[in-house]
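Omission of a single protein chain aside, the complex is shown with its protein chains in their original locations.
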Amino acid sequence: MAFWIASSPHNHNHTKTPNLMRLVMYATLPGVIAQWYFFGWGNLIHIGLAMATALICEFTVLSLRKKPISHELFDGSALLTALLIGICLPALAPWWISVIGTMFAIVIVKQLYGGLGHNPFNPAMAGYVVLLVSFPLQMTLWQPPLTLVAVDLNFTNTLTTILTGFTVEGYSVEQVRTSIDGFTMATPLDTLKTNTGLGLTVLESIKNPVFGDNFALGWEWVNAGFLLGGLFLIAKKAIAWQTPISFLISLFICSFISYSLSPDSSASTMFHWFSGATMLGAFFILTDPVTGATSNKGRIIVGLLAGLLVYLIRTSGGFPDGVAFAILLCNMSAPLIDQYTRPRTYGHLKGDK
Amino acid sequence: MVESVIERITRGHFWDFHGGIHPPEQKFLTSNKPIKQLALPKQLIIPLQQHIGREGDLLVTIGEHVLKGQALTLSTNPMVVPVHAPTSGTISDIKMSVIAHPSGLNQLCIFLDVDGEDAWRKRNVCYDIEQLSNHEIIEKIADAGIAGMGGAGFPTHIKVNSKPDINFLIINGAECEPYITADDLLMMEQSNAIVDGIKILDKLLNPAFILIAIEDNKPKAIKALQQATTSIEKIKVCVVPTKYPTGGEKQLIQILTGQEVTSGQLPIHAGIVMQNVATCFAINEAVRHDIPLIRRVVTVTGQALNKPQNVWALLGTPINFLLEQCSVQNIENEKQPVIMGGPMMGFSVSSELVPIVKTSNCILVPSKVEMPSAFEKESKEVECIRCGQCSDVCPSQLLPQELQWSAKAKDHAQLKKLNLSDCIDCGACAYVCPSQIPLVHYYRIAKAEIREQQQLDLKAEKAKIRFEARKLRLEKEKIARQEKHKKAAAARKAAMNKATPEATGAKSAVAAALARVKAKKASKDQAQTNVPDPQGDLPTDSADDQKSQVSAAIARAKAKKKLKEEAVNKLSLDSGIVSTKSEVEADKVAPTEQPTVDDKKAKIAAAIAKAKAKKLSKSAESSNTVQAPENMVSEKIASSDDKKAKIAAAVAKAKAKKKLKEATSFANNDQDSV
Partner (left out) sequence: MNILLAILVLGSIAAIFGALLGFASVRFKVDADPIVEQLDALLPQTQCGQCGYPGCKPYAQAVADGEAINKCAPGGEDTIKKIADLMGVEVQPLDESHVKGDIAQSNRPKVAFVIEEDCIGCTKCIQACPVDAIIGAAKQMHTIIIDECTGCDLCVAPCPVDCIEMRELPETIHNWQWDLTSIPVKQLD
């Protein structure tokens, strides 16, 4: 027997970063399943593509950086990034969209800044924004819910569309996206934006079939799925509740104010909550600890700021959804917010830093 | 204020402190077994220093027989507490030995061979404390060597000797660290003695209220103390919720009183004194029964032991004796952590000889199943993902993740800004860290570095002051000298002008001075050309002295020169030839000097000869063996009274040493190149 020297504490609660990442990935399941149910296989295929790309990129960069590969490759952070990118992408976007997006996210946004824990921006959102800015056409290839699509989008059809741009039967992406009535379908947010731009009132716009019976056909259930997963994460204490709650409240307040001022030109509060990437952003991206604020006060401020930015971009910006941009802007301001929201240390007076 | 605090406490409402964790308590291993009395160990190892502060002066010598309770060291200042013989026996050794400290470094320890008789020294028992003055009680506490037994080991007699009004005396029985049940058992078994100790403290401090804080996971101890204190209005037993680190001094004060101890201050500044229950017990023993602090309850626990339990251990008991008594399981070829203290703040000991000291409350020997992280060879540390769980649990409301970055970057200014000094090392942050970063370890290193830097800064500041003072002094001396010279010159001039009989004397004095200056110059020149390190001339008071010194210097320089030549040319010659030759040289040197003593020459020559002989033999071998001539030379010199010869011999010796060094280094170089 020999004695073993270690520093205290000698005990640990056995939590591990990879486990945390895995938990977050499991929590996306309800949303992903809803996405699959309403929009078909497209996003699942993109998730697969992105994950494969992420692993390859991570492996390459880690070996170049001479880092312990087995240790870091499977810490789950790259896979989570890939998963989020896959979820965000338009279902019928070509395959290289997810590959390029993931490569950018992993190689440049994450690893070149020093790897896990050192990236100032959320890799998934930065990758998404790069795609949105660089390939605006492909990034608008949103697929309408399956119920509105004329072509039968089974797995093979989706796969061939993503890989070649045509279904097995030879329909092009544009044809697939064209509804039974002959209109090209966009997302509810996009549609609303275009229509209000054309001078239509919100009430007139939401007659469009993409809005469905409630707020946004399909999208509302996807968002509900992510909400469920997010609540699960909060219950598990895997994420802090402050960020998503303050974000949702902020978005609610903004949309409520404008809705009460001019109901004709503003969408309802619930429409804002349950369309686009609201819930995904609130619970899965904004809560990314690496790029968010650390103190509780800071988290609340970041959430409020993000809600305001999302609302502003959605209503007055050039893009239909603003979650990605809002989150990147919040990432930028997080260190500053942290700097000014340091808690008062025990035994120190307030302001006496 | 005080009233409302008491109201709250009687209603059972407490404040809360930020953060905290709930690690598995594992107290059941030992909490239901009585404290065991152990047989006497064969040998005790008693470190001289067992607390914060300095070690006392030794009172005993090797071979001395001591009685149980006899003081082994003497306290010479308030921060020193004495240590006592835990049992009777013979001092077999006083030497450096490994002590109970995370560094595993050695300190002076007394080794006591136990004679087994356990014979007490004369005791002065006093049951009625009312007869004693406060001063006498404090003296008794100081003489008994009591230092805080909760962990830090602050000398108790300082803590109880405070002047200001005390609102609260808090008795800390929280014992929030997992595994440890020493205080719990002590409260169960010795509640009356503890309350007696509290009464002594009450007499000393006269606090408004006495609060005994116990975590709610110790129902038996709570009951025992409630029963023991029912008749005393002033004492309140406070049952606080179980949470780590409730037992921390600052945290417990916050829980009970809602006050925070201002950073950098002591609780006493807020009118609060805190004592551990074990300390109260020790105070009672010391004041009433005249039993110094020679034993304590130690929890020996962990799943690697077959019989974990609490024991009464004599201070100085090596931990291997305790482990044997609790049947440590055989662990094959596994590096077994043995932790002194609890799993959160204890430190792993490096040797089985580490003795129990006044602050050791637990020996923890975990099995691999129950505490895998204690066995991990490599750190499983991954990058911080800023999850913020550490700041959520930090009882001091620090930002551990930011501290960690600054600590790694050695950014001491930022660490100070983030209040690193308010970290209490509780380990809650590292316990919850999902990236398994050993946060506390980084902080400890940073704290040690900052402390050292502060000491260096202080030292540099002191050095600067001393340097400036020296410069000033030299300047003053120079001016004084010049002044003196001027005066002397003026006096001489006056004397010469007088043309009295003294004038001739003065003239001759001037001539003599001129001659001296010349001689000095010559010797200096020689010294500069011949000797590698020119010797600065000493300012001396009397001219005679200077003269002889000048001549001596010349002689030395000459001798050195010859020596050098010899060394270069005659390395291969055997010592016999050299000695004759150097005698000749000595003769040659002689006529050029004005010797004051005749045998001086001979002595110098002899010394040189000796040195040469030594040098030759050494350089011949060049293998760093100890040479006889060195002893011979020094002996010879010791017998001789002549200073000059001694100096010459010393010079020769130094030369020889230098040569030897060079020779060995050459030899080494040769070896290297081979």
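Labels for the chains are A and B, by order of writing; each one numbers its residues from 1.
Here is the rule we use: contacts are C-beta pairs under 8 Å (C-beta built on N, C-alpha and C of every residue); 3 or more make two chains touch, one makes a residue touch a chain.
Note that this is a predicted model, so its numbers are computed, not measured.
In the complete complex, the residue from B:Arg8, B:His65 or B:His101 that touches the missing chain is B:His101.
Note on the undisplayed chain: of the listed residues B:Lys459, B:Lys478 or B:Lys498, the one touching it is B:Lys459.
Residues of chain B in touch with the missing chain: 99, 101-105, 107, 335, 350-352, 441, 444-445, 448-449, 452, 455-456, 459-464, 466-467, 469-471, 533, 535-536, 538, 643, 646-647, 650-651, 653-654, 657-658.
Even with one chain removed from view, chain A keeps its contact list with that chain: residues 1-7.
Simple rule for what comes next: only the chains that are shown with their structure count from here on.
Looking at the complex, you find that chain A touches chain B at residues 1-17, 19-20, 71-72, 75, 77, 115-118, 240, 289-290, 292, 294-295, 342-349, 353. Chain contact summary for the complex, chain B toward chain A: residues 17-18, 21, 23-24, 102, 104, 178, 250, 254, 260-265, 330-331, 334-339, 341, 343-352, 364, 366, 371-376, 382-388, 391, 395-399, 401-402, 417-419, 422, 425, 427, 430-436, 438, 440-441, 444.
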